[in-house]
Structure formats: structure tokens, C-alpha cells
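Below: the structure, in C-alpha cells.
Every protein chain but one is kept in place in this view of the complex.
Take a look at subunit A:
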């Protein structure tokens, strides 16, 4: 449809000619957001330090009615403390799995995968299908390869779908949000 193409191009050109931009405003906004983020992180770090100090300084009293906190056993297992439910829990490389979250969960489209035995070493990044009603293809790439994602805010219980990396070895993995304000995780077992 050459006519349609030409007319659309002409419309875009007209709008482009009418547009006005302000590069300095872009820079100023980006800088102020960076400062806000730094301030928020500093406040969060201060809160964590303060909480740690309180926990350290105040002796634990067992005389109250609240049950004593358990410091061992299942509490170290992310299935007890982390709210991502992975379905199915065991999947083959290349399979798509569904991730479900608490209703009020806020997250992006990015997730990371690490071996449960070494959760600090991220092996893969995944992007989801953006949740229900979207038509994006889930992707993955090794953590040491180039890749990126768009900042998109997603809320609600999901399910968001991600694909198990083709090259993931068999084993138990910790699957976590990669760009959420509060990181949440779940367990995924890869088995061929």
C-alpha cells in the first residue's frame, strides 16, 4: 500500500516538525530520579542497620505470649520465606513455567536464575511474557552475555510465564525477580 505508507510518513513528518524538545529537562529529570533512588537506598540501608542494632542490643525475652522465632531448619528454605509459586516445579530446558505471586506483588519483567547451592552466582536472566493478557515471548540469556529488558511495572498475582534456559544443567535453581523493589524468589528444578 504505497499510498498509505506515504500518507503515514507525511503525517509523522508533520508531527515531527511541530514537536519541541527540551534536552536539559531530560537530564534534570534523570538526575533527580537518581538522587531519589540513592536517598531511598540510603534510608533502607539505615533502617536495616538500625533494626540490626536493636536486635543485637535488646536481649531476647521468652516471657511474652508470642512464640519464639525459629532460627534454623525450614526458615532457610526459600519455599518458606519467598512467595513465587512455580508451576510445574520440575521442568525440562525449553519448557515454559508459570510464576504466581501474592496479589499485591509489584515487579518487572526480568527474573534471574541461580543454583540453589550457590544463590549469589546468577547464571541466567529471563524475561517473562509480561503477565496475563500480553503477547510477549519469554526469553533468556546467560548472565555473562549481553542482554537487557524494558522497565515495565507489573502488579498482581500473575501468572507470568518464563522459559527454562536451553543450556541449564539439571538441578535445583532459585528463581528470583531481577528488577523488583523487593526481591522475591521461588524454587525450580530442571530435569531432562
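By definition in this document, a contact is a pair of C-beta atoms (placed from the backbone, for glycine too) under 8 Å apart; a residue touches a chain by one contact, two chains touch by 3 or more; residues count from 1.
Criterion: contacts and distances are computed from a predicted model.
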item	value
Protein name as given in UniProt for the chain not displayed, "Paraquat-inducible protein A", "Branched-chain amino acid ABC transporter permease", "Polysulfide reductase NrfD" or "SigE family RNA polymerase sigma factor"	"SigE family RNA polymerase sigma factor"
Sole residue of A:9, A:117 or A:167 that reaches the chain not shown, by the stated touch rule	A:9
Chain not shown, touching residues in subunit A	1, 4-5, 7-9, 11-23, 25-27, 29-30, 33-34, 135-137, 148, 150-152
